[in-house]
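Omission of a single protein chain aside, the complex is shown with its protein chains in their original locations.
Up next is chain A:
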Amino acid sequence: MIPEQLKKTLEARVAHAFSAREAAVDVMKDLQFHYGWLTDEAVGEAAEILGLSRLQVEELATFYEMIYRRPVGNKMIHICDSISCWNAGYEKILDHLKARLGVEVGGTTADGQFTLVPCCCMGRCGDGPLISIGSTIYDNLTPELVDQALELERLSGSAAPEHQGQA
């Protein structure tokens, strides 16, 4: 259950949108911020607020890379696996990340700090291979730079998933 206040804010957001679907991403992100990920309950709440069916919310939720329909760690690591980064050798970086974090793609570290997922191009194709951790992009990566980045992010503590990807 979301707090009444949040519900009111979101309803106001929808009321001001040209169509309910236009406000859908905002609603989903706020609910994700509230729950940590977009739970089934949250999908139901979003549906009610938007006047859509749960399936119609699910259609949008599963389309977007930064809406999470499963529990995730504190910070998301997105690694680009698209064509330029592949040319630049992203696979080495991925292997390194997997080894360092002790997770497979899609997994969350034992301490709940990071979740590792692939993504398809961050629009910085000349700087590959690259990853994003939370809202920060780390480019031209080598295994050493990955280690540094992870260290830095561990120290900077937790960021709620909602803030990720809003660079």
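Basically, a contact is a pair of C-beta atoms (placed from the backbone, for glycine too) under 8 Å apart; a residue touches a chain by one contact, two chains touch by 3 or more; residues count from 1.
FYI, contacts and distances are computed from a predicted model.
Colleague: Given the choices "NADH-quinone oxidoreductase", "Vitamin B12 import ATP-binding protein BtuD", "Peptide ABC transporter permease" or "High-affinity zinc uptake system membrane protein ZnuB", state the protein name listed in UniProt for the chain not shown.
Modeller: Record says "NADH-quinone oxidoreductase".
Colleague: For the chain that's not shown, point to the residue among A:Ser19, A:Thr62, A:Asn87 or A:Ser156 touching it.
Modeller: A:Thr62
Colleague: One chain is left out of this view; which of A:Leu52, A:Met122 or A:Ala149 touches it in the full complex?
Modeller: Hidden-chain contact among the options goes to A:Leu52.
Colleague: Since one chain has been left out of the picture, which residues of chain A touch it in the full complex?
Modeller: Touching the chain left out of view, chain A contributes residues 43, 52-56, 58-59, 62-63, 120.
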